[in-house]
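Remarks on the structure that follows.
All protein chains but one are shown in place.
Up next, chain A:
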Amino acid sequence: MKNWNSVEEKWREQLSNKSEDIPEGLWSRLEERLPERLEEKPSRRFPIYWAAAAMLLLALGLSWNWNPALEEGAAEVTRVIEKTEAPVEKAATSVSEALIVPTKATESTFTKARFERVSMEESPVNVVEESPKEEIVATVPATEKKDESPEIVTVRLDIDPIEEEEVKPAFTQQKRRKSLFGKIVGEIRQALDGEPVNWQKLKEGNASFENSIHTVANTYVKTEENLKRTLQIQ
């Protein structure tokens, strides 16, 4: 006696290979549907909301960094650093060359030149003669000061190295950009509304910002003087 499962299995086998005749024009009808359907499918690789988010972030980033006054200050600091560091190295090298070259021709680095002591007796050097009034300010380590004798020429370069602390105020200002930017935006809005704007108030509210500008300016002047002096030595 057969059961239903065997009947169904037989039917399944028979039906699985069954194929109908496809009427003419069925593909053409399908082809008509295909383009519009397949064109609908491709989704945006970069969805619109992601693009909007990216634009917003970009705008925020730009507005966050944009502050002409601070940029000016920062640029000035950079300029000072550039101006100081390069010539100092150069000047130091040239001084050491003038005094030490024959003995230490190959070692004319900035660090060594700073603390080198040159004995006039030991080296047949053509020392550049300086006028008696012209004073070469020196920064020699304290331990070496006691060995000073008439025969020894000590070269001191009083070049204030740019310490990180001096640049720091500008950095701290950067942190305050947000609030400052908010204030500026507020003032602009006020101006757009037709209300009088007190720009001086902005400056007053940021005393440290003003101080940092002065610090930068002072550093610049100080460094410039030092550079001039160094060049005179040359």
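Definition applied: a contact is a pair of C-beta atoms (placed from the backbone, for glycine too) under 8 Å apart; a residue touches a chain by one contact, two chains touch by 3 or more; residues count from 1.
The definition used in the following text is that contacts and distances are computed from a predicted model.
Hidden chain, UniProt protein name from the list "Peptide/nickel transport system substrate-binding protein", "RNA polymerase sigma factor", "ABC transporter permease" or "Fe-S cluster assembly protein SufB": "RNA polymerase sigma factor".
Listed here are the chain A residues that touch the chain not shown: 1-4, 6-8, 10-12, 14-15, 17-24, 26-27, 29-31, 33-34, 37-38, 41.
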